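A quick write-up on the structure given underneath.
Removed from the display is one protein chain of the complex; every other protein chain stays in position.
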Amino acid sequence: MKGGWNWFWKGGSILLLAYVIVRGFSTPLQPGLVSATPSQLTIAGQSVILTAVGQPFAETEDLPEAFEVVLRSGDQLIQTEVLEVSPHSVKISVNIPPSMPSRALDAYLFTPASGTLFLGNACFVEEAAKGDVPPAFIAGAPLPKAPELGFSFPYQPNIMESIRNLLWHVPMWFAMFFIMGLGFVASLAQLRTDSIQWDMRAEAAVKTGLVFGLLGLATGSLWARWTWGAWWVSDPQLNGALVTVLLYSGYLILRAAMGDDDRVGRLAAVYNVFAFVMLVILLMVLPRYTESLHPGKDGNPGFNSYDLDNSLRAVFYPAVIGWGALCYWMYTLRLRMNRCTHHLLSR
Amino acid sequence: MNALLLLNSLEGFFFGSGKAHVVTGVALIILAGLALSLWRMDRRLGKLEEEARTDSH
Partner (left out) sequence: MLWLVHLFSGFTAIGRLFDRERSNVRRYLQWTASPLGLILGKLFHAVLTTTALTAVVLGAFLLFLGWPQGIESPGKPGLLVLGAWLGGLSMTTTLVFVSAVASQVRSGSGALAAVLGLPLLLPQLILATRLTRGALADEPWTMLVEYPLFLGALGAGTATIACILFPYIWRA
């Protein structure tokens, strides 16, 4: 019975991760507008091309009449005419009015199959006077059509296709928190009982946690390169993560420096308790109160909007469980290895 | 297919180049390798534990 359960959760973690990989890489991204060319407009009739990424929002045989584009200035909508449609772009012709509430124009593209695509600050009209849009230019507000999208990941500006990294980066940090927390509890128990059993648990937890911490740093760095343009930016969250990893490396250095000193268990436990408290402060408290680029911190939105999306949730939760179980499996292996070594040495 | 690549070389690369399947395949192979090595380690440790148990009696 016990063996059956063991194979269930161990095999289950692998199957879940296989599901996450397949789903995570094969799910298409919802289309999103990325640019308008030209972005500097003049007060005259002219044509503009709006370009999108993600899965195509139109079929090649679709007629331009099925699409609608409006430009928004402040709270007023300017009408346009759709000239051509291709799978990833539309060409519109627009008459720019001489006056408008705001010189920055947002673009809305209404599509029959992919819902409404939005691009904030799509174009600018340098020479426009401040004021209301003359009635002749105003669009009759078209009703946004409900999207009929299949299973697809939400489009986020800047993040785009790299949203798939959410399924790697975040669960890896969760797994690290989980296993480091386990190590913290083990170290507290070690201090209380002074038993080598708890020391072996703490050591196994820290070693496993470090692997996941390094993976989290690597995937985070990759993500930072793509969304922020640099492999590393000096940010409270990122620095905190680096310090945490260094801190736990210090745990291993400390153990190595102690050698087979019989006080190693207690000293390592003291250090580990301290390290975990610092981890909580550095990764969960500090970044929340200082300015940080990282999503989920300092009023930086993003985390909620990903989490609320059902398609992403259907892959994200299995990923969290899968990585967590895999991490725990690795921890138990390390622990059993420690026990065997201890048994051999004490024979 | 290539229209995506032309539009935005980095963004279009993922699906536009048709390489998404390759990425999935490589990731699955890595996962399978990891699972295999963990499983073998698990079994070997099981044997060692068995030896240790008979040893201590």
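A few comments on the model shown:
In this document, chain identifiers A and B correspond to the written order of the chains, with residue numbering beginning at 1 in each.
What we mean here is this: a residue touches a chain if its C-beta (ideal position, glycine included) is under 8 Å from a C-beta of that chain, and two chains touch if they have at least 3 such contacts.
Keep in mind that this is a model prediction, so the values were computed, not measured.
Shown chains touched by the hidden one, complex as a whole: A. Across A:Leu63, A:Ala230, A:Val277 or A:Ala314, the single residue that touches the chain missing here is A:Val277. Only one residue from A:Ser35, A:Gln76, A:Ser102 or A:Asn239 touches the chain missing from this view: A:Asn239. Interface note: of A:Glu84, A:Asp132 or A:Asp261, the residue touching the hidden chain in the full complex is A:Asp261.
Against the chain not displayed here, subunit A makes contact via residues 191, 234, 236, 239-240, 242-243, 246-247, 249-250, 253-254, 257-258, 261, 263, 266-267, 269-271, 273-274, 277-278, 281-282, 286, 289-290.
Everything that follows uses one rule, which is that only the chains that are shown with their structure count from here on.
Between the Cα centres of subunit A and subunit B there is a gap of 21 Å. Only residues 3-4, 7-8, 11-12, 14-15, 20-21, 23-24, 27-28, 31, 35, 38-39, 41-42, 45, 48-49, 52, 55-56 of subunit B touch subunit A when the two sit together in their complex.
Considering their complex, residues 10, 14, 17-18, 21-22, 25-26, 28, 34, 51, 53-55, 86-89, 160-161, 329-330, 333, 336-337, 339-340, 343-344, 347 of subunit A touch subunit B.
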